[in-house]
Structures are given as C-alpha cells and as structure tokens.
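Of the protein chains in this complex, all but one are displayed in their positions.
Let's turn to chain A:
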Amino acid sequence: MKKITLLIFSLLLLVGCGQKVVLLPDLDGHVGQVTVTAHSGETVTLNQANQTVSGKDDVYTMSESEVQSAFSEALAAQPEPTTRFLLYFFSDSTKLKAESETMLSEIMESYRTRSSTDVSIIGHTDTVGEKQYNYDLSLRRALSIKKKLMKDGMPADVIQTTSHGETNPLIPTPDGKREPKNRRVEVLVR
C-alpha cells in the first residue's frame, strides 16, 4: 500500500514538473538566441521574440499579455542595469584628462542614487610598451581612481580594483600602437 502511495505521489510530482522558457528581446531591442537541451537529449533553439518552448519540445510564440501575466513579478523585480563610466588618461601616466576629471562627481552620484555596494574599477592601457609594465601602469591608474573616489566618500569595501593592462583594448590594435581611447579606466556601478 505504501509503495502504491509513493508511486502515485511520484507520478503526480512528474506531472507537476513542467517548464517554460521564453526568449525576450534584449534591452536594446536586439533578439538573441537560447538553446534548451532536455536531459533526455533533444535540443530546441529559440531565436525569435517571445518564442517559447514548453516541456521538452512544444514550441510556440507567447503573446505580450501572456508573457506579462505569467512573469509579471520577475519582470517587475528587474534591477536597473549597471552604469558604466570611461575615464581617459595621458600617455604613460595616471593623470586624468580634464574632461574625465569632471566625471568623478557623476560616478559618486550614481553610486548614491543606486545605493550601490558593488563598484568595479578596471584599469587599461594601450599596447605601447612591455606587457608587464602596462599591467602595472593600468593597476596604478585604477588605484588612483579608487583613491579619488574614497576621498569623495566611497567606502573601500564596496570597491573592487582590477587591472587588464593591454589585454582588453576598447579599440583593438596591433602591438606597440598608440591609442588614446585605450588609455582608460572603466568604472562600473552596480
């Protein structure tokens, strides 16, 4: 009897165990792609707005109102995306360009209005000079910005500083190329 109850119970669980995956347009309107691979092996690819796969392979397009009614809470809880600031430097220097200096107050404002506790400061360089030297220069740039923001009242424990050196250029260039746009610090306020 116990076994039968257990069997019925597990069958009920299986029936209840359904799922839906819905592809939405990105925040900029572009429609990306997701693949949904069932543990039994079948793969369904979604690449159109509101395209939905229910269970293993039942594919259809949800209307806007269906999406809203099924997912309103999760959609309403969506936080504001990360704000990104780019600060530019003089060549081989931790000295900020004048137009970037004014951006520090915008960063502080964004930090306060968003009640952020997670700010990343990422240093970069162009590809002129040795890799290791550029790694250090890019770290020095990031640390100089950290110091300025801390002076303005940002606590150290919300800041994460990293250095990408010349490995992550904004404008991809061959090695040894002077590129002012790559001499930068990115500040991400989450």
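Note that in this section a contact is a pair of C-beta atoms (placed from the backbone, for glycine too) under 8 Å apart; a residue touches a chain by one contact, two chains touch by 3 or more; residues count from 1.
Criterion: contacts and distances are computed from a predicted model.
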Name per UniProt, for the chain absent here [options: "FecR protein domain-containing protein", "Corrinoid protein", "Stage V sporulation protein R" or "Acetolactate synthase small subunit"]: "FecR protein domain-containing protein"
Residue touching the undisplayed chain, where the options are A:36, A:121, A:154 or A:185: A:36
Residues of chain A in contact with the chain not shown: 16-27, 31-39, 46, 55-56, 67, 70-82, 114-118, 120, 160, 162-165, 167-168, 188, 190
